[in-house]
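All protein chains of the complex are present and in place, except for one that has been dropped.
The chains carry the letters A, B, C and D, assigned in the order they are written, with residues numbered from 1 in each.
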Amino acid sequence: METITKRYPSVIKEQAPLRPINSPVDLCMACGTCAAGCPLTGTKGFDPRKIVRLVLMGRDSELIDSKLPWLCTMCGKCEHACPMGINIANLIRAARGMVEREKVPGMIHKGVELGLKTGNNLGLPAEDFVFIIEDVGAELAETPGFSDFKIPVDKKGANLLHTLHNKLVNTQNEDLVHWWKIFHLAQEDWTIPSQNWEGVNWGLFSGDDDAMKTFIGRIVEHMEQLNISSLMYPE
Amino acid sequence: MFDLLVDYIRSGRIRLDKTKITHRVAYHDPCNYGRKSQELFGHGYYEEPRWILDQCISDWVDLFPAGGNQYCCGGGGGTLLTPYRDERIHYARRKMEQIKRTGAKMLVVPCHSCHGQIKAVAETYGMPDLRVKYLWEVVADILIID
Amino acid sequence: MIKNTKILVVGAGISGIRSALDLAETGHRVCLIDKAPAMGGILSQLDHQFPDNHCGMCRMLPMIDRDNGQQFCLRKGLFHENIEILLSTEIISIEGNAGNLTVTISRRPQGVDPDRCTGCRDCESECNIEISDEFSAGFRKRKAIYLPTPHQIPNQRVIDWDTCSLCGACRDACPTGSIDLDNQPETLVLENIPAVIISTGVELYDPGHVDLYGFGHLPNVVTATAFERILSSSGPYQGRLFRPSDGKALKKIAWIQCVGSRNIMIGADYCSTACCMFAVKEALLASRKIGKDARTAIFYMDMRTFGRDFQRYKDRAEKDAGIRFVRCRVHSIEPAENDKDILISYIDSSGNPIDETFDMAVLSTGKNPEFQLPEFASREGVFTVNSARGFMDIQGAVISASVASEKAGRSVSKKGSALLQQRPEKLYFDAVCEEKPQLQIVLCTCGDFLKPVLDWDRIKAELKNMPGRIEIARIKMICDQNGWDEMIAMLRNTTANRLLLAACNPLVYLPRLKELSQETGIMPSLMEVINLRSMVDQATDLAFRTRAVLCELEMSIRRLFSHNPVEPALYPVSKSALIVGAGPAGLTAAISLAVRDFKVSLVEKTSRLGGNWSNIQSAESRETIRTLVTEVENHPLITIHSEAEVIQSFGNPGRFVTRIRSNNKDEKSLLHGVTILATGGRAAETTAYSYRKNNKITTLFELEERLQQPDFAVGSNATIVFIQCVDSREEPRNYCSRICCLKSLKAAITLREVYPQSQVYIFYRDIMTYGNSEQVYTQARRKGVMFIPYDLENKPRVRIESGRIMVEGSDPVLDEPVFFEADLVALATGIVPNPAADLVSIFNLKTTCDGFIREADSKWRPVDTGREGIFICGVGRSPSRANEAMDEGKAAAQRALRILSKDTMIASRHTARVRHVFCSLCETCMHVCPHGARYMDFELQRVQVDHAACQGCGVCAAGCPNSATIIESFEENGIMGAIEAAL
Amino acid sequence: MIRYALVKNRSPVHAVKSVLEKMLSQKLVDAILAAARNPYSLLPMPTLFCDPGKMEGIDPLAPVAPFNAARQAAAVTKQPTGKRIALVLRPCEQRALIELVKLKQCSLENVILIGVECLGRLENQAYIQHASEVSDFTSVFYKNPDMQAEVTRACGVCEQFTPAGVDLTISLLGAPEGGVGITAETETGDTLITQLELAVADEPESRAAAVGKLLQGRIAARDALFKATVEKINHIEKFQELIATCLSCHSCRISCPVCYCKECVFITDIFAHPPETLLRRAMKRGAVKLPTDTTMFHLTRLAHMSHACVGCGHCSSVCPSNIPVADIFRTVAAQTQALFDYQPGRDISEPIPYLVFEEELSESSV
Partner (left out) sequence: MTAFEPKIIALVCNWCAYTAADLAGTSRLSYPAHIRMIRMMCTGMIDSKYILKAFLDGADGVFVGGCHPGDCHYIDGNLKAKKRILGTGKILEQFGFEPERLRLRWIGASEGPEFQQNMTDFVTAIKTLGPGQTNNRMVL
């Protein structure tokens, strides 16, 4: 990865990595709006205004090397009120993307890698996945009113592709059924893919654009393969 | 997702029993469906979930501020996956105060991250009994089955 | 079609009133229109204004020829012979050419006939529509038939057609049948309009448009205008500071600045200019009202105290009233835990997050970015007051209004349709003082209302016992046309030379007395109006009431008999001006007067015209000034006395004699009608920041000059540091020079453009880019100029180490020290006025502690001095930018025209007179006169009154121990007689 | 620095006379205004001297003053004459003069102020009585402390008997037999002492004690007078009783050194009521005393001038009805002067209270 914006001489900053999101960072008047609105201000020295200031000062590496970008949820409340329209959340995401991948904290990057490799962030094999959902589906079929319920896996020509949040598959199986109930009663023509069912794009979190594109590409691929017109994406 | 639910309800493909939930419910706008969606797609999902709630629950309230200026629960942006747990709990304080002030027994969210985060921190903020439900979970709960 | 050779002034706020009066006072006829049903604009809602926390709006009223207008509070309305006022009226279109415009206006009927309305309010109680009242900023409800402002005269109700359901309940309830529900607007086409002035003001931003401030959701979040109503005694809580949600006494209040301003996301790349000071004022007033428990805070980005006296005002507010200034733009406002208080989160100076609860938040809303002037505003022959383009403080609005009047007046006189006219009617009447006083009393019985409530037999009998020749007549209702005509007919046949009108509200009748005077030949100063109606309303039993009425009658009788009018001496006006100082302000003033055919003597100390400004500033400004200099040099009516100064001056408005001396000791006397002082200022010097210790440390002014040199160069990778507020905005030079920020920004932008690889840092305290100059600040940031705020405790330091310039400071945002090796340091030292002590003593004026010449009133009469006929403009008065100085020059010229356009100076009624036989020459009167309207005539050994300058306040008379000074119509024996009669 | 010089002669009167004569003969001044007897009267009158040979009757120390000489001093200094004039005045006269300067009635340009320490004056008749019996009554008066009993009531309560703020002070208290002390308080005075070749000495130690003793007595007497007077005026009815015999002759105002008006307002049209006004008054009230406005006159004079009252007591001395005008004035003046922290005649640069206003715009009301 190229070094981040060298603030001075600033002519080259237009090509600098933290800039391409079309963020008018230069316009910052250090007014404090963002910092005042951010719930994280003060936590471990975090403050969106400081982030912008560091970038302005050409000290991006300090930002990238810190854990600050990982504390931020990129919720966008700061920029909601920013009088200069500075896109701080995108700045954060770009900064995350510039962190050496091994240094990405927690399981985000691991998840991304697993996802890229296996189609879901848990690294769950397809048979196991189908087993889990069919098991839950069978349970639902025992509930009154849902006796004819069956999970349509990889159904071609379905109207709706249903992707899943990995945590429902992993630990919170009981929450899988809500949508299924609705689909069932609404007599929806839907399907769940057995591969690449992951509905959460951790590339978004890690700042990894390539990974993000790959994930989305796969879903599009599915829809094309199965000839499905709409997508239900949990995030 | 919101559009789908709205479509189901409006077209009558599913029918709901509004009398089932009688206690007070609060609704939380996730950043992604609001501000992010507004920024990326030019439409923030603020009205749709509220319309759905109107169909489901008689006593639901908004947090303040809500909509475009709402507080993030602290679980977004992948922070649930980072090891910075203390910071995340601290982050949630505003949101939790808001919820507490409404006196609601249940919080409805349409987002898995928010769901996870709020459930995880509710006890820390003295609301061990707060139920956190997905918006579609609420819908699923009150479906009228013929 | 109506032929109407009046100049049309659109918008009757403070600017419109100023423009209308300016033109009316110079002999033009004016039509002043406003779409609102009441006058005054936003100021009618503000009782107190900075920087003195007081009003004083009445000081805008004419001081010369006072009798043409009113002598009472301007909030009540505006009355002037030359001004016609049309309310509820809007412009539909403007056609035609400059100088001959055709204006179509639409006028909505007010619904209530002012002649018949008695103000009984029956209509209001019958109306079943209730909406939020604009005047009280929504704190009160009003009906569809309502009083737009509580103080206006006449104070009859109007109908709000937009909400009225035309149900007719009010009409049926009205006891005098004064309500007409025909709501068809009347369209009038005015032809031959010589000029139009647009002074409509700007719309305020509606904070309900965004979800940040909880406005509309949290009742304790209000706008600054609404807070003004809370402060006002005519407001919702009679001036007590309660909060709307629960009536709790306010203690802790926060002001949120820049709501709707300085925000490019809503298209507001401007500063709304007045809000900072507005907030400081409100906080100060609130703190005073609350007392020691007050906790007020202002959340701001840059505290824009750019006016001459503003910084000290703010410092006092901070130090004396304990107002907290928090440099943080507030993100949003939330309810506090108890749901009534409000919660504001901000970061303190070290970046710590703080959550603080307040009782109330006040939003300093600026100009609405969506507001646009109508298309016709850009038409030729239509002049727009600057305050209709952007929010302004009063001083700015008043000056810009006079600039517009100057332009309009100039265009009218150029086109040959000048309306200058000498007043035709005869003011002073023959030999009234020779006649025996005889009084006619007219008692209005207010229909049948007063008949049963007074003991008329007793009144008649008692009046017979009163001293003097008195006749009494009763008229049923003088406020309607029949009664009025009846009265006039009766008065035409009387030999009485004094008139006492016992009716209702005197303020309604005062403006009509002149008309009455013309009809009857009784001098207006020998008429009095008393309020019979209010006396009757107050007292409960018949005897008591009758006694009260008799007392009041006798009081007025005693006063009227004591009036003894004399004709004061008139003198011709010298139709020429003396202007001291040939900088942008002086030159502009000279041209303004010369194009109106008045001779101008321009006295300049140096050998060169153009002042300081001719060698600096942008190429455009330089060109403007160069053109101006050429124009002045070539104008046949302007005589330039360069290298000369004033050594002596005396005289009165319209007739001054001034001696000037040139460098070669030649002396010359000039006779002139007015004096304009435009003495200017110069760059301040400094010894701070190692100035002059290295030639790379320059002042901003020097840098500006150097930037123009073709050989100017810094290294392409140079680090350039600007330091703002050098020796300024702290004692002893505690004022903002107004020009430095903009100059530094422009220079920084130029440097970044020429040297894209350079690093440019600006150390600043508050960037003072008010108004649209905010865009220059935005542009500078966009160009990559780096801004580092500092405060007085933490100034940057400049060191020279073996020839290298080291600048150290700290960045409060990152809370870290910053350190540069600079290739160039520019110090913004600001400006100081040219020494004016001699001039000030020659003209008997005053200076501020900083040496600026003091104006008569910084808000309402910014270019007048304490002495009528002497005006000030430009940097000699207050720091200003070149365009502002030129505007002041125009405004000063406009003020001067009031005098120059007259052939003779005419004294007004109620002026002071010295009875020389009694006068002991103690000069007490001269000392206490606030208008410098008295002088010692050494030749005659007399104290003389300057009747044009005298405003008749009577301070001289009260100071005179033996009544050698008397005030016409306020003669002491009359007042003593009234006191005797009252008891 | 204050320089003290001792001048000795046959008597204090001669000592003073010698100094003043020398001033004129040495042309240190062009004229001297001082109290002097003339061949026709025992009462010393203010006299303007230009010839040192004509100063025979000069006696500025004489314990009498037919009127306060401030007005006469003002008359000779009203307009600049280009001449240097020495004014020899008692403290109350000199203080009144300072007030008149503030009221632009005269100017101290080219004026040398010589103040005479004054132990009080006698009423005219009493003085004439004594002066006709003794040749140098002035010396007798100063030698004999019992004479204090005979000074006027105003003088008996005067605590400002030593001049202040003058160029030269002539003092008797503490001075040895036949001598007077001359103190220079200003640079001008100092130069004069040098020019007159006066014998500079240490101030006699006895002086301070003598001044202190007299002052103590005076203050006690003053406070007693205030107390007694307050009792007599603290209700308008009591006050009316006190002034019931007032003839409205305006002698008090004519004799008053600070009542500077050319014509008193009470003789102008403001108080010259036409018959119908008088009748109306009588009609309303049933009866009016004529001339009217007597109480008004005294109160107005207090309102106009009490802040400037120097307590010379001439108003009482001249009153044909023996109204204790001076007692009233001093008692009331003590209050008004305290209110404005103003002391008439103290300092020429101290502005008259009614001519200065709070620059700071305070918002309190009375």
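Structural remarks
In the analysis below, a residue touches a chain if its C-beta (ideal position, glycine included) is under 8 Å from a C-beta of that chain, and two chains touch if they have at least 3 such contacts.
Since we're looking at a predicted model, the values are computed, not measured.
For the chain that is not shown, the touched chains among those present are C, D, taking the whole complex. Within the set C:130, C:435 or C:537, the residue that contacts the chain not displayed is C:537. For the options C:53, C:220 or C:273, the residue in contact with the chain missing from this view is C:53.
Contact with the chain that does not appear here is found for just one residue of C:347, C:945 or C:976, C:976. Only one of the listed residues, C:238, C:350 or C:709, touches the absent chain: C:238. If you put the missing chain back, the residues of chain D touching it would be 230, 233-240, 243-244, 246, 265, 285, 287, 289, 294-296, 299-300, 302-304, 306-307, 331-332, 335-336, 339-340, 353-354, 357-358, 361-363, 365-366. By the touch definition given at the top, chain C reaches the unshown chain through residues 47, 52-56, 58-59, 71-73, 75-76, 119, 121, 150-151, 155, 232-234, 238-239, 505-507, 531, 534-535, 537-540, 544-545, 548, 551-552, 555, 857, 866, 910, 928, 930-931, 951-955, 957-959, 967, 970, 972, 975-976, 978-980, 982-983.
Quick note on the criterion: only the chains that are shown with their structure count from here on.
Comparing the centres of all chains, each the average of its CA atoms, the largest separation from chain A belongs to D. The centroid of the Cα atoms in chain A and the matching centroid in chain D are 100 Å apart. Each chain gets a centre from the mean of its Cα atoms; for chain A and chain C, those two points are 59 Å apart.
Shared interface positions of chain A, defined as residues touching 2 or more other chains, are 77, 80-81. In chain C, 212, 332 are the positions where the chain touches two or more neighbouring chains simultaneously.
Taken as a contact graph, with one node per protein chain and an edge wherever two chains touch, the assembly fits none of the named shapes, being neither a line, a ring, a star nor a complete graph. On chain B, the positions that touch chain C within their shared complex are 64-65, 67-69, 97, 101. Against chain B, in their complex, chain A makes its touches with residues 39-40, 43-44, 67, 70-77, 80-81, 87, 89, 92-93, 105-108, 111, 144-146, 160, 165, 167-168, 175, 177-179, 181-182, 185-188, 200, 202, 204-206, 230, 232-235.
Every residue of chain C that touches chain A in the complex is listed here, in rising order: 212, 258, 262-265, 301, 327-332, 345-347, 351-353, 717, 756-759, 777-778, 781-784, 786-787, 789, 811, 813-814.
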